[in-house]
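Here the complex is missing a single protein chain, while all its other protein chains stay put.
Right, chain A next:
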Amino acid sequence: MSAIAEAAAPRRPPRSRFTTFDRLEVLGPLFIIPAILYVVVLVGLPFLLALYYSVSAYSIFNPSWTFVGLKNFREVIDSEIFRRTLANTLIFTISAQIIGLLLGKIGAMLLMQEFPGRRLARALIVLPWAVPVSLATLAWVWMFDSLYSVINWTLVAAGLIDPAHRPQWLGQEDLAMIAVVTVHAWRLFPFGVVIFLAGFTSVPQDVLDAATIDGAGFWRRNYQIILPIIAPIIMIALIFGTVFTFTDLSVVYLLTKGGPINSTQVLGTLAFQVGILSGDVAHGAAICLFLFPFLLVAVILLLRSLRRREI
């Protein structure tokens, strides 16, 4: 009798110390909280702070929270240095993007070929990206040095320039811009290679073969088949690279500090000089945030066109 009663009683499930953590509604938020905290504390709060600084009269000498409206922005726009900086930023960003992505595409196409040592080459190509920016830029500083420039030495040895008139890469206004664009494109290029490699390998071989049989030559295959197919990936690289370049100051600051005569000044370096070095936090914030609305609109438009293009 007692045996029957025992058998009929519902058996209690074995207790597990993992039950709470096994539940998705507990585990999910638990995993995502660090990321949210990170964004809120280290990105969101400083951003909101910068937003307020830009419409206040805050400086390190007079830390007042007085609201001044768009006065800082008006003053910034009126400054000739700022207008030049804005133009520089656009030139710097667009040229570095174009050169970096073009080199990336060529590099990726080369790395798609079979050749001995391809794996090593693929690993080495990421170096400009992996090396700390300060270290890499210091190497470039020496390469562009007025006396010891290895670039000038090579050009002289090749008989391309007159030893008496060596170019001052970091001292001449036009050359300095070329120098910073070169270094930044060099930094972006491995990223371009990786993105294009990922893109190329994602195009099915059948599609390429079909295009070959349908009579498409090298150029048509590249520009009418491969590029449109990998366009969404390239677009992501473009968004990333553009935002990264617009907001970056490391290469310019380490190479020229914005000089000579503001010829390589970009928004990042100017904001740093005005806001941090000179202590005029409010104007620094205004310079920083000046492009924010434009970038936001540009990114939204790019992402939208990306969704439309989705294949």
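The rule is short, and it goes like this: a residue touches a chain if its C-beta (ideal position, glycine included) is under 8 Å from a C-beta of that chain, and two chains touch if they have at least 3 such contacts; residues count from 1.
Quick note on the criterion: contacts and distances are computed from a predicted model.
Engineer: Match the chain absent from this complex view to the correct UniProt protein name in "ABC transporter", "GvpL/GvpF family gas vesicle protein", "Lipoprotein-releasing system ATP-binding protein lolD" or "Nucleoside recognition protein".
Structural biologist: Not shown, but named in UniProt as "ABC transporter".
Engineer: Could you tell which one of A:Ile99, A:Leu170 or A:Ala211 touches the chain left off the display?
Structural biologist: The single option touching the absent chain is A:Ala211.
Engineer: Of A:Ile125, A:Ile229, A:Val266 or A:Ala285, which one is in contact with the hidden chain?
Structural biologist: With A:Ile125, A:Ile229, A:Val266 or A:Ala285 as choices, the missing chain is touched by A:Ile229.
Engineer: Which listed residue, A:Arg23, A:Arg220 or A:Arg304, touches the chain dropped from view?
Structural biologist: A:Arg220
Engineer: Write the list of chain A residues that the hidden chain touches.
Structural biologist: On the chain A side, contact with the omitted chain comes from 204, 206-207, 209-217, 220, 224-225, 228-229, 231, 309, 311.
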